[in-house]
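What follows is a single structure, and I will ask about it in a moment.
Heads up, one of the protein chains got dropped from this complex, but the rest are sitting where they should.
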Amino acid sequence: MTEVQTIEQLGAAAQAQGHVLGGGTLLMRQVNYTPHQVPNILRITDPAFRQITRAGRQISIGAGVSMAQIIASSDLDFLAPAARAIGGPAIRSMATVGGNLFAPHPYGDFAVALLALGAQVQWADGRTEDIEAFLASRETSKGVVAAVLIEPPQMDALRFGKVTRTKPKGVSVMSIAVLITGVGRSVQQARVAFGAMGPAPMRSKAAEHALAGATLDATGVAAACAACVSDLAPVNDALASAWYRREVAPIHLRRLLLGEN
Amino acid sequence: MPKTPVTFTLNGAETGIFVDPGLNLLEALRREAGDLSPKFGCGQGTCGACTILINGEPHLSCLTLAVAAQDADISTTGGLAPGADLHPLQQAFADGFAAQCGFCTSGMLMAAKALLDRNPRPTRDEVVEAISGNLCRCTGYDPIVDAILDAAARVQGRVTA
Amino acid sequence: MTIHTGRGFACINYPIGMNLGGDPSQALVHSTPDGKFMVTLSAIDLGQGMKSVCRQIAAEALGVPIEDVYVDTADSDTGPHDMGSFASRGTHRMGNAVIRASSEARAQMMEAAAEELEVSAADLDTDGRGNIQVKGAPSKMITVADTAIAAQFKQGRTLSGRGIFLIEPSGVDWDTGEMSPVTTYAHAALVIDLTVDDETGEVEVKHINSAYEVGRALNPKLVEQQLIGGAWMGVSHALYETTEPYYPARDHLPQDFNTYLMPGPGETVPHDIAVLERPAADAPYGGKGPGEMCANPVLPAIANAVYNAVGVRVDKLPITPEKILRGLQANGGAKPGPRQPGTPQ
Partner (left out) sequence: MSIEFRKDLFADERDDNLNEIGKPKQRQDIGGHVRGRTAYYDDHLFDGLLHMRCLRSPHHHARIRSVDSGAAERMPGVRRVVHPSDVPNNLNTLLSLIGFGKDDEQLLSDQVVRYMGEPILAIIADTEAQARAACAAVRVDWEVLPHVLDVEEAIAPAAPSVNPAYANNTFDYGPYDHVKLRFGDAQAAFAQADHIVEAEYEMSPIEQAPIETCGAIAAPETADRFVCHTGTQALFFSLGTAAKLLNIASSRLHFIGGTVGGGFGGKVDSITEPMAVLGAILTGKPVKFQWDREEEMQVGAPRGAERWRIKDGVMADGTIIARELTGFFDAGAYTRLSSYAGTKCTGHLPGPYSIPNVAANTFCVYTNRTPATAMRGFGITGVDFAIECHMDRVAEVAGIDPISLRIKNAYRDGDMKAHRRVAKNCALVESCQVAAGKAGWILGTEDMAASSMAGSTPERASIPQTALDEDGKINERRAGRTATTSPVKGTKQLPAGTHGRSHVAVPVQRPDMQIAPERVGHDDPAARGAAHAPAPVAPPVAAPLQPAAAALPAAAATPTPPRAQPAAASQPTPPASAATPPAAQAPQLQAKPYKPDEPFQRGVNRPGASRFLSGARRR
């Protein structure tokens, strides 16, 4: 049956075999339902795993940091909307940044915000990896994520929205995060990320391209909204069909960009 | 397979139990520590019936590894009433007919306590957010939200009714 | 983006009980030595308030305060037979059985009191506060407690009662469908106000105005609990719930409350209720049982309001944003219907 190994030094985790326990919100469900598939749990007690540290412009968020910690951190107020979109209060005091990076469809809304921010993923063995590459290969990658590294965006540059069927807590029909650099309503550059629109959080480069140089008004964003669908690969699930997700993705992107909600 | 000892504080009492390493805290509290107030509704973290407070923060005990509760300060609805009298939240739930089958009530009360401990004068939206992870199939929620607001008012001495 | 308002109406009746298979319930009542009453049943309290309503019915029928009655259910060693809690039968069937058991116990209580007061039992009445008085001469009285003590320790008499209520099975004439399917009907009518987002197909239910006819509100707070919770469930059935989202294909079956959808506490709908009470002849104090029927009118009223808002008839439940959006596209956009009378601006 399931064994638990406690790891006191993050560095040691790189050599251990098993499932890393973050907040337990995904792994413990598996332990409860299919215990034979989780023979070993790695429980990391290294305090660094749960710390938010700042060095210059760069902020390191330990993989074991909870959504509640993110919301409480004055350094991370730009990420609070994405953290608040995860579950209810109990889930948020448990669910971790690291867990969210591996959360399968339709979960993982926080990772969408990290993708828009262009975060770096830091492994326990010291490697770092761009989050986009990380997400593309997460199904097969091995190792323990120690932290994510981000640089805070300009004030109000990161916009996050989550479309759910039920409120206030609901699972994603889609989530969208957009990072905009520019002046006033004119966009210089944009990173557009979608969640629950493919096997993992993904960028819409077509939308980003169309937004570059555009103005944030109904006409200015129309091309980007129309283009975003071409990069997305939604699937049917219990919440919505791929057809529906494709139909409304441009609508929700427009509403997020223009603050129509 | 050897069981693992775990010690924690449960509703103010030092408690020690032996558990299988993979056991969740909900089962540990119920079967080993004998506190039956948290309920099993899903084992998936989707219903909130097992909500407890760990070090004052709401947690889902079904998704918490029991051995990870070592040295934790755990509160449950079983310990909510200070004595013979009910806690204001309990009294407000009773007076407001905020329970029917009662199965979600323990978890609701813990979610509400986590809110009021941090925010004694919540808005209605804040109450809604606080119980958003707790499902109720009977009441339609409004009586529960009303009861939590009522409890906050009672604690503040703002009793209106 | 346009948000369209829509108003819809529906009304229903709801059958009480399950006569087609035969439908008995039994109850036992006995007093403790000092005149408190225990009601022993095999009925099930699922949250609807079976214990509470039977307690209230027993107190009324016995003529004693509710605090002096306790309902014990369900232990098959002590509680007599009951079919169960379903088909809106609980209050009707078990309530009647409790009345009968309580009436028998009351008759014995009155006989015991008559013996103590040396009057005829027919001349006695209860005051509902734990006393038995001579009609017209309330100062001549005995407490229920003293009556029970006298019955137990002096007269050698039990204060107890057995009750059964049976609806015999009704057959069906297979050529005409002639049958007696139920005993009585509860009624409901309601008006739904909602909005539909014509870009996403999302529906927001804004208001419910309802009338529920329940025979008799045996306990108005329990009735209110049912009506509020039931209307919430009706909204849930109408807009969210399905175990098979791609019915009849069995794909993407919900396995948890993240994928089996129900509206959360942030989506409750303001609901203004009127309760009508037309007692049913054979129901306990006329009460019909509101628990099941309260959700039913919400479903079609929402469908009708969606049609009124954007001109899309969604005839397959649940009414998802996707079905509405497909309808909008097929119609070439929203086609709002006539403003129904009283529609909020």
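Structural remarks
All chains are identified by letter, namely A, B and C, in their written order; residue positions are counted from 1 within each chain.
Rule of thumb we're sticking to: contacts are C-beta pairs under 8 Å (C-beta built on N, C-alpha and C of every residue); 3 or more make two chains touch, one makes a residue touch a chain.
Keep in mind it's a predicted model, so treat the numbers as computed, not measured.
Contacts of the undrawn chain with the visible chains, over the full complex, involve A, B, C.
Interface note for the absent chain: among B:Gly34, B:Gly56 or B:Pro120, the touching residue is B:Gly34. Among C:Gly35, C:Gly163 or C:Gly327, the one in contact with the hidden chain is C:Gly163. Within the full complex, the residue among C:Thr5, C:Asn19 or C:Thr195 touching the omitted chain is C:Asn19. Touch with the chain omitted from the figure is made, among C:Leu299, C:Val312 or C:Leu328, by C:Leu299.
Seen from chain A, the chain kept out of the figure touches residues 1-2, 31-36. Hidden from this view is one chain, which touches chain B at 1, 20, 22-23, 27, 31, 34, 36-44, 46-47, 49, 76-78, 80-81, 86, 89-91, 93-94, 97, 99-106, 109, 135-138, 142.
The definition used in the following text is that only the chains that are shown with their structure count from here on.
A complete topology is adopted by the chain contact network, contact being made between every pair of chains. Put simply, the chain nearest the middle, going by average C-alpha positions, is B. Ranked by how far their CA centres sit from the centre of chain A, the chains are topped by C. Counting C-beta pairs in contact, the chain pair with the highest total is A-B. Chain A and chain C have Cα centroids separated by 46 Å.
Multi-chain contact residues, meaning those touching two or more other chains, occur in chain A at positions 168-169.
In chain C, the residues touching two or more other chains are 258, 262, 264-266. Interface residues of chain A, counted against chain B in their complex, comprise 1-4, 21, 23-25, 28-29, 31-33, 35, 38, 41, 43, 68, 87-91, 93-94, 168-169. The residues of chain C lying in touch with chain A in their complex are 1, 199-201, 240, 245-246, 251-254, 258-267, 320-322, 325. Looking at the complex, you find that chain C touches chain B at residues 45-49, 221-222, 224-225, 228-233, 256-258, 262, 264-266, 268.
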